[in-house]
Every structure is written in C-alpha cells, then in structure tokens.
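Presented below is the structure to which this report refers.
With one protein chain held back, the other chains of the complex are shown just where they sit.
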Amino acid sequence: MIEKVLIANRGEIALRVIRTCKALGIKTVAVYSDEDYNSMHVKQATEAYHIGEAAPAKSYLNQEKILEVMLSSGADAVHPGYGFLSENDDFARLCEKHKINFIGPSADSMNLCGDKMECKAAMLKAKVPTVPGSPGLVSNADEAEKIANEIGYPVLLKSVYGGGGRGIRLVTNDKELQEGFETVTSESISAVGKSAIIVEKFLEKTRHIEYQMCRDHHGNAVHIFERECSIQRRNQKLIEQTPSPVVDDAKREEIGELVVKAAEAVDYTNLGTAEFLRADNGEFYFIEINARLQVEHPISEMVSGLDFVKLQIDIANGEPLPFKQKDLKMNGYAIECRINAEDTFLDFAPSTGPVPDVTIPAGPNVRCDTYLYPGCTVSPFYDSLMAKLCTWGPTFEESRTRMLTALNDMYIQGVETSIPLYKTILNTEEYKNGQLSTDFLKRYDIIDKLTADLKKEKEEKSDAAIAAAIVHSEYFKSRAQTSTANNSNWKYKLD
Amino acid sequence: MIEKVLIANRGEIALRVIRTCKALGIKTVAVYSDEDYNSMHVKQATEAYHIGEAAPAKSYLNQEKILEVMLSSGADAVHPGYGFLSENDDFARLCEKHKINFIGPSADSMNLCGDKMECKAAMLKAKVPTVPGSPGLVSNADEAEKIANEIGYPVLLKSVYGGGGRGIRLVTNDKELQEGFETVTSESISAVGKSAIIVEKFLEKTRHIEYQMCRDHHGNAVHIFERECSIQRRNQKLIEQTPSPVVDDAKREEIGELVVKAAEAVDYTNLGTAEFLRADNGEFYFIEINARLQVEHPISEMVSGLDFVKLQIDIANGEPLPFKQKDLKMNGYAIECRINAEDTFLDFAPSTGPVPDVTIPAGPNVRCDTYLYPGCTVSPFYDSLMAKLCTWGPTFEESRTRMLTALNDMYIQGVETSIPLYKTILNTEEYKNGQLSTDFLKRYDIIDKLTADLKKEKEEKSDAAIAAAIVHSEYFKSRAQTSTANNSNWKYKLD
Amino acid sequence: MNYKIQDIEKSFDGKIVENLGNNDYVIKINDNEHNLKIITMDSKGIEFILDNKYHKAKYLEQSTNEMNIVIDNVPITLNLHTHFDEIVYKNSGGGGTGNAQLALKSQIPGKVVSLAVAEGDTVKKGDVVCTLESMKMQVAVKSHKDGVIKTIKIKETATVAKGDIIAEIE
Partner (left out) sequence: MNYKIQDIEKSFDGKIVENLGNNDYVIKINDNEHNLKIITMDSKGIEFILDNKYHKAKYLEQSTNEMNIVIDNVPITLNLHTHFDEIVYKNSGGGGTGNAQLALKSQIPGKVVSLAVAEGDTVKKGDVVCTLESMKMQVAVKSHKDGVIKTIKIKETATVAKGDIIAEIE
C-alpha cells in the first residue's frame, strides 16, 4: 500500500496531488528548484526537498536527483503530474527498477504510447481509426515535404515527444514546412531533450474530443466519458467542457468502446487520455494517447463524482476498479478555463513576474486549482498555466453563467491573463450554441470582439474610475509627482 | 419575472442569495446597518442602502425602512434569508400588500407554520405524528409546571417565536422550569419582540432529522431528502449531514410522503423544512416547519445538484417545479460544520472582535459560505455563525476526511472558533459509525476529548514552535520588551 | 534560551548553533540538532523549513516572559526565561492566583441584562452574579469563589468588554 508519495512536479498539479493524498492520509514529498522555495507545493507537502537550479533540466527533469530524494525520503511511490517526466518511459523504468511505485502506466506501455507511430500501428491493428499521415518518422524536412505533397496541405508537423502545444506546427506550404521543421525540432529538444517528427493530414473545422481511459492491473477497463477541448490557440487548449455538445449517449458509447479497445491495444494501466479529432462530417479519428493525468481532468471529476488522483493511487496499489462501465453515470455539465499568464494582444506571448495581489473565485460548484497566492511569482522558467477555473451546473447554461461570474470575480495583479478573452468567448452565440471548432478564435473574429468588449467595459466603469481619481487627486495632490506605490505606510484621515 | 431582489439580511446568507442572483443576471439590493458599512454583502450587491443603527430592531428588523428601500430602489422581490424577518408573517403581508414578490411562503401559510400549536393541530389532522406536549400555549410558569408533571420530565419550554437555539430550554425539574420560563420569555422578546410558550415532552437519545420540502404555486410538491442535524449544543445545530445514517431508501420514501402531506396541510409554497425527532426506537415525530431557507441547505444542494435559491426564485416567479419526485436522485454524502465565533471552553460563550487574518479552505468538493475576509469584524450585534464549511464525497468517509483537511486548513485570527471542537468530533469512532444523538457532546465526553486533542496538537508542533521562537528571540532581542504588533513596517535583512 | 509551552509539562532549551549562509541554519532543541531554512521573515511572522518540513508562524504579541504565536494554524503560548528567571518564578508562587483573586472579570463582551446581587451580598462559588447578552444569547456570569460582594463595577443595560471587571468579591 502506498504510504508516501513523491510528487515529481510543481505548480497547481503538485497541489492537486497533495490535496488527495492529505484526504487519504498519505504522506507527500515535494521537490523544488531554486525558483520554487516560496511556492505553494513546498508549503503544502508533508516534506520538501531542494533538487537544483531553476532550469527544468537542472531540477524537475533531473532523474538522478529525484531518485536520490525518493530513496532518502523513504517515498514508496511517485506521482509525475503532467509535463516534465510524466511521459518519460526511462524515468518510469528507473522507478520500476528501484521498486518505487510509479503512479501511471508501465514503462513499456508508456514507451509504446509515446512512440506516436508504433501507437498508431497498434490502433490500426485494433481497428481504431487514425488520421492519414506519414507511415513512420520522417528523417528530414525534405522527406516531410514529399509526404505533405502526397497527402495534401495543410499538414501538421509533430514531434513525437511534444505535447501541450509545443513541438507541433501547422504548415500550409513548402516554405512554412521547411521553417517549421526546425522550430519543432528545437522546441522539442529544449523541452524534453529529444525530437523525432511525423507528418499528419490537418483536418479543417475539426473538433478536439478526448476520452478519459481507465484500466486496472486486472484487465478491467472503462472510459469515463469525453471532454471537448476545441477552443484552442496554436494547438494549445484554452477551454474544455464535458459533455461535448456533439456527443449523444449512443455516440458516447460507440467511441467509448473504441477507447477501451485502444487501452487494451497498448496494455495501458492507470488513467490516461485517448485524443480524437472529430471531422465536420462526424467521423472520429484517433490521434494519440496522453499517458498521464490530463490538465483538464477536473471537469471529468465534476461530472463523474470521482476523485481521479485517488483512483490513480488505488490502481497503482493493485486494486481492481470499484465500478463497471454501467455504474458510471454522467451528471451535469462542467467547463474549464485555463487561466494563462499571457498577453492575448501580443499573439499570446508569455507574461511573467511578481503577483502582489490575487483574488481566487470560490462558491458552490466553482473549483479553482491554482498555485497563485498574494505575493507569489509567475516564473519564466515554467509553463504559463497559472490556474484552472472550473464550474459545474445541472444544465450547460448554469455552468456557463457560473463561469462568467467566476471570471468576473478573478483578479491577478502584475501579469497579463487570458481572463478577458474567456469572458468574450463565453458570451458569443457560437459558444452558447456549441458551434465549436479548433479554429474557433479565428473563425469568429474573437480578438476583435475582445477589443470591443474591453472598450465597453471601460465605458461602463468610467464614472467610478473618475470618482476614484477625483478622490485621489484631491487628497494626494502634494504627492502627485511620485509613485504612490512607495507611500504604502501612511493613511489619510478622512474627516 | 423577478429582475431585482432586495435581500433583507446580512452575513453569509445575503452573500449566498447574491451569488445565485448574479449567475441568473438578476440585480441585487443590499441593506446595511451602521455596523455593516464594510461588510461583504454591501460590496457584492448591485446596489446597497443604509437602513439604520447596529441593533437589529433599528435596522434589519425595521420593516418600514426596508419597505422604503424596496420602493425607492425599484426592487420587485425580497429574499428574507433566515432569522430577522424571514418568518415574520406581518412582513410577508406588507410585501404582498405592496405587490413585492416575497420569496417564501404566503403570509397566511407562514402564520400557520409560525403558530406552533395551530401547526401541530394541522399535522394531527393530516395524520403526521407529533411529539406529546401542551395542547396549546401555556400562560404562565405554573401552568407549564402542571403539564410537565402530567407528561413527565424532562420537558422542553419553547417560545413559538423562537428558533436557532434561542427561546428554548430543556428543564428537568420544577425549579429549572420556573427559572427557564423567564429566560425563554426574555430571549424571545429580545430576538423577535414577542413570546408565547409551549411545553413539549423531551425525548432522550433522539436524533434530529429534517426534510427539505418544496412546493410550487400549482400544488406540485416534493421532498428533497433529509438532513441529520443531531450534533448540537444547547439545542443549536453544530454539524449536519445528508443522508442520515439511519434513513434508508424505504424510510426516506415513507417519511418523505408525510413531508409532502405536511406541506399540503399548511398550503406551503416555496422551500421550507419539516423538522422531526427520531426516537431511539425508530419512530419519527414532526416538531415544526421552518418557513424559510435553512442555514444547512448547502448539503442538500450538494447531494441533489440543485441550486435552492434559484429554485426559490423560480417558484416565486410562479413557474411549476421542473421535476417530479422520481426525477430526484440522491448523489453522494455531504457534511456541514457551522463555524461559530464562540469559546467551547467557556460554555460556548460568544467571541467577537476584529479578524485581521483569515484563511478560507477551498478545493474540489469543498464549499465555504462565509462573510469573513481579512480585516473584517465579527459583530456582537448579530449571531455567531461566521462560516458554513461543507464537503461532499462519493462515500461518507471521503466526505469526512475531506472535512478534516478543510478544518485543518481553516484559520480565523482574533476570535475563538468551534473549529477544534469539530476536528475532535469528526475523529471519534462514534461519529464515524453514525452513532448520533442530540446529546452527542455530553454522551461521549467530547469536551474532555477536545482538551486532550489540543494538548497533543501542541506537543506535535512544539519543535516548530520553539524554532520559530528561537529565530524571533535571536533577531529581535532588542525589541523583546515591546509588542511586535506595532513594529509592522520594518523587515529584517537576514544575511 | 529556555522555553516552556503552555499546557505541556516539558521545557525546551533552544539556540542557533550555526549560520550556514543562504538563509540556512543549524539549531539545537534540547539534545537534537535540526536544519532550518528561512523562506521569509518579518516582524509579523516567519516561514521556514525545519528538517524538510515547511512551517508558518505568526508572531502575535510578546511581553518580557511570554510570547504568543500561531504555528501552522495552532495557537501556542510560550514562556521565555533564562534559568535564573525560572528559579525566581517558581519561588514566587507564580501562576497560581486562584482563590486569592479579587476581581470577577467578564470572559465575553456583552450587554448587562440583569444584576442578581447587590453590594454586601454573600455569594457562593457558582452563584449567578449577573446576566449578559451577546449575539442574541443570554449568558450567566457566575462567582469564581465564595465571598462577599465588595463592589459592583457594572450597571444594567451597560455594555462590558471582554476582561472588564464585573465585581470585586472578598
């Protein structure tokens, strides 16, 4: 039985794992880099160990150092979170070798899932439909170009070690392909230290729909419904929801059965995700398996009532699944907005720095998984996801309006965020009606709508803003030349 | 259709109502006393109006003033919350007269429910069993003593205008009865301005189990399951949970049918609660109807997936219930702990004052309804409920451990709280096993257990406490004679 | 420095043994050495890692001999004294005021609803002296000892704060 879990990760996902462990009475071991002394996961864990410099390669990707902490802290299991070492089969194998329970699939299964080509081959064999593309890895840009011309542009260049929007580029002609090949290669090497590229047909007006897979060590497998993750920018998910507006009970069951087959085809154990593209004609194509807990798992927790981290730990402990497919019932509607530190108007460029103040929304059926607290810092060394804001409702509309209220309540000082963008998206008729596609932002001119919304918001607040300015000007006239930020310790007596 | 709701209340319940109105796009009007300028409900409402002095009689009970604000603000409905005017049929009638939609039962129905004797008579007629006691009001202590001797001690003295643990006393002999009669009278007069007393048999080792009633203006009525509220002190609820460990599906249905009959017997509309005592032999006795939204409604929301305030507004709008009894399914287990400002070791005496710092627990399936924020004040003018901490889980055990984690995470500086008490209760074998009764605290020597737990906690933290003290002593030696609280603006450079 | 934690019958000797730089220290509590890393510190509180475990303390108030802190949400009162202080403290009968105490103090804030005694009355320990109302609850204040009411310091309808003297009882 797992009694002490080392979490080989940081940020909100480390906190997520700690939360369940606490509830189960399992001890937790946090690891942290120079950049993370003052981070929440260090504060919440039972124990915390320093593992190196800020750059991921020197800390969160340093397998030897993490192993050393596992052994010295007496952890009997490791949770890899997502990103970093979560889909690194060498690391999973290292854990297996040292009899540390890796909470995830076996190293062999992970290796098979991670090799996008072998995985695709396994799916074809199991009669799970996949997207047309290169039959295997392409060794250079010219070979990629040749295949692209065979299957027809647009195509996707994907590093088989990529993920989360990195190591992937959409290219529409030979010139873009040549440039993109280099970028994908270097991004992948920078993120995980290696790269290998495949070419895939890019389907237009597609929806990204993924299924939660769940399989134990006794061969029991279920799917825990789908998530639609079509609202994206640069192939990175922004908003997810479940159920998908285009998946009815019959479709859910039909694709769900394929998902169980997919899990069996790669001998997958623990929780994972099978990603599909849904073409505009309603066909589903398997893309890949994410061999880890997904960023967007909370919305599936909300509609299933299950604690996925608990389920992961139970499976890792060798317990059989406590339910069968027919016991799982989908309850209500959930939405997740990924609150990123990025500037929507600067082509989603990262925005980093200290966060002096933050307001986290709360309330019934609002869940916010975040590492933010007043006084924390958004580091340029790690990814831009600051918070996952999720809402649930018995109807989609209740879930949507609850999300809008929560987005209005959320405030993060010091960095640009994607909050205003999401308010605009959630207010469009297209989003309300479920007309989703992976090019949603471009298709419906969302950035222009955002600009108009922001202006309108300022107009609505103008009287209040002027009132605040009047009071400031009247009372602080003498200080008008200097920044008020430095005068933080005096207080004006009003009457 | 309701478009603007005045909330004739304060504290967490005002915030609760505002939250749903926001999600539904309904405007809100807050009212506040001199004591509440800086309170959360003022900040969260669309509009806020000052209505008088701190004492409830001069503000939150001032019907004329509140009516004036309703008319001047253009509110078309009023939500009374709980306490204050919520069960005052004169106020409900005043609203009816001015065509303001009172979100609750009709004044006539409220009057009938509020008259505990008439209500009891209506129940007997509808064949809903009630507790033995005085056939009507008792006019003085001597008459009460006579009846007490007929039905046998112990008996309860209850003001028919009481509620929430006030205006009620358990007495076990003639002397206590004589004293208690005066106290109940004066408490009731002080709280609601009037008093009228009944005598009721006190059943020992009873459980307090109540049912959520729900009935629309078209005569459709359902119950939304039970809540067990047996963990009490001085007849005031401390911890509630749903489902009750002693109510199975058959019992739920059996009593549920009585509840629907009870609602019909008093022509009840909107949400309300039918309270029962369950004797140790399994018999249920109707006690009274609470003609309002109950403090502990969140746990029923958690297991039903419904938003009760939305349901109240829909019913007030004249809409028919959107479900039938068979559509309602109970999902999982929920617990509520009432976080009170009180000193457990001083016989639960109130504790008031400024709250410089507060930490509100959050996370999946944790809900905390509260008016607290860092820098707020717990006022001696109003009741001691600061926060309602609720957790949900697919199993009772998950809900319980989640509550323990949340209680550990919660911190309220400046006042004594019931948090440590709840940690002790939730850790007892009796609580885990569902051996609940209204005399739980006394029966299982909870206060002694709490004393021992607190000592143990201090022992566990002693090394860390000493470490913190050492650093403080070393670095702040020169300031040791003065309070550090005043030196808040300097920062020691460590190296 | 020597410390005592209120409600625990144990005393603690504690000191900093070494400053390792970079906010790392070695401290000694009784016979055990511990590694301490300070994350943040100011006059109001400290965040630190003690032997790979994070802790957060708030410093609430301090007098010469006493320090109130909240460590990981647990309020703790520490008595601080050199060994010399301790000897003096023990010999003075410090700590046990008990029956000698004259003043009956209110443990809660509230409004005086009624007075049950008059000056000169004889009371037994546990007798009701007055009734206060706070948060709509009526709470009886009872005598802490047998004695005679020397003076009454409050009036009906007046408001008392926590710690205010209600009466002096001899």
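Note that the chains take the letters A, B and C in the order they are written out, and that residue 1 is the start of every chain.
As a convention for this text, contacts are C-beta pairs under 8 Å (C-beta built on N, C-alpha and C of every residue); 3 or more make two chains touch, one makes a residue touch a chain.
All figures in this text were calculated on a predicted structure; none of them were measured in a lab.
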For the chain not depicted, the shown chains it touches: A, B
Sole residue of A:N9, A:S351 or A:T401 that reaches the chain not shown, by the stated touch rule: A:S351
Footprint left on chain B by the chain that the document does not show: 37-38, 42-49, 73
Sites on chain A contacted by the missing partner chain, in the whole complex: 166, 183, 186-187, 190-191, 341, 343, 346-347, 349-353, 357, 359, 380-384, 408-411, 413, 454-455, 457-459, 461-476, 479-481, 483-485, 487-488, 490-492, 494-495
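Just so we're on the same page, only the chains that are shown with their structure count from here on.
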Innermost chain by mean C-alpha position: B
Per Cα centroids, the chain farthest from chain B: A
Between chain B and chain A, distance of the C-alpha-averaged centres to the nearest whole Å: 39
Cα-centroid distance, chain A relative to chain C, in whole angstrom: 49
Interface hub residues of chain B, defined as touching at least two other chains: none
Touching two or more other chains - residue numbers and ranges from chain C: 53
